[in-house]
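As you look at this complex, bear in mind that one protein chain is not there, while each of the others sits in place.
Naming follows writing order (A, B and C), and every chain is counted from residue 1.
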Amino acid sequence: MNIVAKAARALKAPSRDIVAEHGLSPEEYRRLVDAIGREPSLTELGIFSVMWSEHCSYKSSRVWLKKLPTQGPQVIQGPGENAGVVDIGDGHAAVFKMESHNHPSYIEPYQGAATGVGGIMRDVFTMGARPIANMNALRFGAPDHPKTRHLVAGVVSGIGDYGNCMGVPTVGGETNFDPRYNDNILVNAMTVGLVDAKRIFRSAAKGVGLPVVYVGSKTGRDGIHGATMASAEFDEASEEKRPTVQVGDPFTEKLLLEACLELMATDTIVAIQDMGAAGLTSSSVEMADKGGVGIELELARVPTREEGMTAYEMMLSESQERMLMVLKPGVEVQAERVFKKWGLDFAVIGYTTDTGRLVVRHAGAVEADIPLAALAQAAPVYERPWTPKTPPAALDPHDVPAPNSLLDCLEIMLDSPHLASRRWIWEQYDHMVMADTVQRPGGDAAVVRVHGTQKGLAISCDVTPRYCAADPREGAKQAVAECWRNLTAAGADPLAITDCLNFGNPERPEIMGEFVGAIEGMAEACAALSFPVVSGNVSLYNETNGAAIPPTPAVGGVGLIPDIAQMATIALKRDGNLLLLLGAEHGQLGQSLYTQIMLERSHGAPPPVDLDTERRTGDLVRNLIREGAVSAVHDVSDGGLLVAIAEMALAGNQGVTLETAPDHLPAHALWFGEDQARYVVEAAPDKADAIHKAAALAEVPIRLLGRVGGDAIAITGETPLPLKTLRAVHEDWLPRFMAHG
Amino acid sequence: MKTSVIVFPGSNCDRDAAVALEAATGHPPAMVWHGDAELPNSDLIVLPGGFSYGDYLRSGAMAAHSPVMREVVKRAKGGTPVLGICNGFQVLTEARLLPGVLMRNATLKFICKDVYLKVERSDSMFTHRYVLGEVVRFPVAHKDGSYFADEDTLDRLEGEGRVAFRYCEASGAVTEVGNPNGSSRNIAGIYNETGTVLGLMPHPERLADPALSGTDGAKMFASLVEALP
Amino acid sequence: MKARITITLKQGVLDPQGKAIEGALHALGFGSVGNVRQGKYIEVEVDESDPAKARAAVERMCDQLLANTIIENYAYELEAA
Partner (left out) sequence: MKARITITLKQGVLDPQGKAIEGALHALGFGSVGNVRQGKYIEVEVDESDPAKARAAVERMCDQLLANTIIENYAYELEAA
């Protein structure tokens, strides 16, 4: 029997079973009863269960999230609204956020991923912004796990179909394969939007007696209890929860987007909030709570697509493509006209009040009457016990076996799931619609032009889960630093980040320790790089039968390129140009892809991140880009220096001849070490002097790597590796893997 | 030169088309909502890309029946030039202004990338700025772009010189390798009998601006500006 | 009345979806399946109790919108709703 059927039988005081099925602990239930002074009705219990779920209340993470830096002169809106907002000059602002749809995507990859994209776009256009770019950060299980192929296929086409239909380009992302995600894939989606800085919409419903308006799709019995599902650990019994899958309707969302933006251009909206997880409940509670008012709803007016829906079902439904608005009085007719034009439902379903209570009526009967303070401020907050993780000792590169041939090794690495081209994915995404994608997927950051201007927004998503697993603190620092570096490598001033913190069960102290470490690492990096967090999302309980995912604090960053004529790409440009390395070489092979792919083991400490060095090196590189001193730039990350060079060569279809490397470190440590704060740049020979001087001034080590030319990668003492061969293996891995289904 | 862009619910390249038209003609086009029975006087009507009605049922099928299309069909039959890009091409076939249909890509997947096209006619109002046989690079972005018509229709299209563009390799070779979606005879775009209606799957408006890594599409708009009043 | 409409590709029209399904079935071990074709199934309720009129309406819907008769055939059954 499902929850709803069982619950419908319950009388006034819900049984202990029913309370437990709503995901509330006995202690939380007592707290609920205290807060309202009596036993709840079933509808009330449902409302509390979603509001107090981990997903909505952030009860395990809230105390720690406060440690993240959220301020800066560029920040217009930090965390707390539907999305963060940063100033990008000339009266424009960028609005962005990242969100997880992990559990739904594992259960039904196509619909789960699609509705995840739909949800994050709503968060952004709720703020009044037109979405201009989507990103996606995906973690799948091992390629040889029987479910992986099916999940990749479903997730990618779900993301593509939704974004493509919306006409918002999906411009980049990242993709990992790791057996630790076998039973808990991660699907994190990010949207960036553009808004007039003076016309930002928020969710506080200030004012009494104002109409509460429902717009969008009709309500069905979709995903009832989806919000509690997303916060519950998986087990075999979760099969039973399958009907909670929702189906996305991107066509309706496109209409909703256009209708909302059309109405937002008029002076009619007081507050607006999308109905995401926990639909009508959380949207109405949040708007009223933030506005310091009460709210009264008459559910008989809610447009439904099914017969006989109960108050419980309507309050908990997670039907997609819906919005709740509070309007100025007297504009209802004008507003309704807009939504009717777009063929969408529009209904006044209630009013704001001065009672401070949420009152829900259904056809005459009062189904819920709850003080808002009980739902919001009285929500539980936990300081869960945590144990810090002891990071492994650093790996001495001399202890790591060398390969027979560096170039053979390069070929094997680019032919692996970890470094193979992601073209198969991004070619299923319309990454060019809106005709402003000035840097397509495949580089360090995607760049979309601010429509009608010469400005560009650089966007990148990053985290290296294997680093975070070994050392959550250093790994999270690295995620922020790599994101900052990717934006810098495109020539952007990094502005701010959004995050998606994916972890296991926070009730386990070692998982909570990972979470705390990651927050501390992120906070340190954000502060040092003036790269504040303006929005984000926490996804906990990503574990199955006690096996947790590696800590995965995904970071999505946005940067500003003042003039896209001064943007850098990774593609090598010209025969005879020089290839230079900026940054110090330590040969860090701990947790490297070299050891993982070639030696099939991951050990040692991840590469340490020195934030001062990051900043100095990045600022130098950005200046060189702006001065036109360099013609291609790529940061060094996964796979190390030789991999970065190979990616530049493939992107530009230009070979390189490399100089003999210095011998203070083993050659494989130099070429495959993953030391941070490094960039490879291409420059015309006549710029070399100026670059050397600038590097000396910034105290950044510089080394001549080689020369651009030919159609192969050449290293002294080895047979050159033709680009054609390398391209074939690099491009072939993912299509080949997906074809053998 | 007066241009109109028809906007269906779910169109999403309407703005891109408008930008390219304005750049070429110096005037913003009229944006015509599908529900309007009124269509302004136009020297050129553009049906833009996107997912009209979500591409539900069949791409372009529902849009082909919207009120404004009755007027578009009438104008097209009266000789007004019509350009259908991507979803616009699908709408034109569903409205029977062009023969054949656009079916699911042979790969069954959405495909977004630059492709090479061979210019099959350089004497049309849409293409006279190109050289006959020239190889150009346009982006495609579609899931239902596999052009299909029966053999007789294909023969007729070829015989009457109504194939506008064919997919090819960078070298210009018209091969299976150069065909991204399984289109019959590599057909990427076709004309109506009078050469005044052009439907094509690739997006000229997406490469009509030097900042977008190519300008091969701009020549189509330039051709139209020269050919039309 | 309720119409159950099936829309199928005409003989001779390539059906990549059907072919892909066939391949996937073979890969799953259903080696003996063949001739897989994919079509559409649409249910429509028509507020019309006269079967002849209902039939006429359904055929008009199919001809005008539901099927593309260049490549598709349709068939339908009617039942009292």
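Everything below uses one rule, namely that a contact is a pair of C-beta atoms (placed from the backbone, for glycine too) under 8 Å apart; a residue touches a chain by one contact, two chains touch by 3 or more.
For clarity, every value in this text was computed on a predicted model and none was experimentally measured.
A.B. asks: What are the shown chains that the omitted chain is in contact with?
C.D. replies: A, B, C
A.B. asks: Among the options A:Glu21, A:Glu108, A:Asp638 or A:Glu682, which residue touches the chain absent from this view?
C.D. replies: Candidates A:Glu21, A:Glu108, A:Asp638 or A:Glu682; residue touching the omitted chain: A:Glu108.
A.B. asks: Which of A:Gln246, A:Thr281, A:Thr437 or A:Gln588 touches the chain that is not shown?
C.D. replies: Considering all chains, including the one not shown, the answer is A:Gln246.
A.B. asks: For the chain that's not shown, point to the residue among C:Lys19, C:Arg37 or C:Arg55 touching it.
C.D. replies: C:Arg37
A.B. asks: Considering the entire assembly, which residues of chain C contact the chain that has been omitted?
C.D. replies: 2, 4, 6-8, 18, 21, 24-25, 28, 30, 32-48, 57, 60-61, 64-66
A.B. asks: So which bits of chain A touch the chain we can't see?
C.D. replies: 107-108, 111, 217, 220-222, 242-243, 245-249, 251-252, 305-306, 319-320, 343
A.B. asks: Go through chain B and note every residue touching the omitted chain.
C.D. replies: Within chain B, the residues touching the omitted chain are 53-54, 56-57, 61-62, 65-67.
Here is the rule we go by: only the chains that are shown with their structure count from here on.
A.B. asks: Approximately how many whole Å separate the CA-defined centres of chain A and chain B?
C.D. replies: 36
A.B. asks: Using CA atom averages as chain centres, what separation in Å is found between chain B and chain C?
C.D. replies: Distance between chain centres: 29 Å.
A.B. asks: Measuring from the mean C-alpha position of chain A to the mean C-alpha position of chain C, what distance in angstrom results?
C.D. replies: Here the centre of chain C sits 41 Å away from the centre of chain A.
A.B. asks: Which residues of chain A are in contact with two or more other chains?
C.D. replies: none
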